[in-house]
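Here we show just some of the chains, and they stay where they sit in the whole.
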């Protein structure tokens, strides 16, 4: 079902069983797979490729226990020129996906998130709300990027990374703060960052490290809890 | 395709390309998204919201190597009043989802599981079979709740939690036992619990901890393997 109130550009390929709701705008040379759902007001620019069985522009839900208010004022989802969205993804309203971004299959991205130019969000990766991802960032497969987090340009995050933003673990009403990963830092696979940790510019966090304190620029940390590598020690990250 | 043998209540909104099989019962004021599949006999009470591209009431499968017998006697999936099920979820037959429960996108819940009132199962989280989840529990995004596990009321589990129930790792026929997490305990992100571990009432497991022994009520443990924090030490969990 393609809403007659949707605007569709030139040379757009649309698969079978696709739903395009009211107010959707689609540019030229866009490819949309089968069984895709594009919700109200979503904006898709030129040369975008949406794979099968993906939902775009979903509104946040809520239940009694969750603090969050329904965000009725979210701006539409925008997917800029040349971006690719994988199969079976869920991307919310209020997300800005910049030019050339690549989103892997089964990934999901919550509201109030901006993904910068040419960044990659791996398959099965999750980006929570109110998080900013810079340009040319790689977030590998299965990584969990918590809410209220800042990832600067050229950061590399290995697979299965985990972060959190709630140091009192659900105790109530107070400000949540996710980690900040500064420009060019690299995080190894299955590393864990505690809430509000700052990873300095160009720092390296080893695979499996559990980071409980800030890491200075260019430092290399490993272990649980993570500690700086001695400067004389050769490491697998050298 | 909506089976003529399904019962649909008043003021039900059903999206495009939805499949509702025989024997399904849907209450009043229910919202069902696009491309949803609702399998045989599923019961959905009033004011439930099912998001797009979700499968409800799936039967377990099996192969030659898997011990499990097909569970032909599973009771239907029941989703009680006011529950919300996200996009691209897979919920099995034999599951009981209580009032006010919130299930995130891309989550999956296996057969013979009960989720108590007002609990949250985060996006991409997985709950295995024969597990019981209490009331007002939070299981955050990407967590893995193994089979044969008990999670009591008011437990908080951070993102990317991992558990297991098979201490001989696939060696054969013997009883599997998942961990037990007692009332009000809190588990940090990316923590790992070994099979049959008991986490005491109100205990706290730090982020990234690998728990190889039982944790007493109100104790705080961190590290790999996890050890109690000294009582004089301030921690990020205090």
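As written, the chains take the letters A and B, and residue 1 is the first residue of each chain.
Quick note on the criterion: a contact is a pair of C-beta atoms (placed from the backbone, for glycine too) under 8 Å apart; a residue touches a chain by one contact, two chains touch by 3 or more.
Predicted model, so just to flag it, every value in this text is computed and none were measured.
Of the identical protein chains in this complex, 2 are displayed in place, while the full assembly in this structure file contains 3 copies of the same sequence.
As a working rule, only the chains that are shown with their structure count from here on.
Mean C-alpha position of subunit A lies 24 Å from that of subunit B. Those residues of subunit B lying in contact with subunit A across their complex are 15-17, 33-35, 49, 51-53, 82-84, 86-88, 100-102, 105-106, 118-120, 123-124, 136, 138, 140-142, 156, 158-160, 186, 188-190, 204, 207-208, 210, 222-224, 236-237.
Touching subunit B in their complex are the following residues of subunit A: 1, 17, 19, 35, 37, 53, 55, 58, 61-66, 88, 90, 106, 108, 124, 126, 128, 142, 144, 146, 160, 162-164, 166-167, 169-170, 190, 192, 194-195, 210, 212, 224-225.
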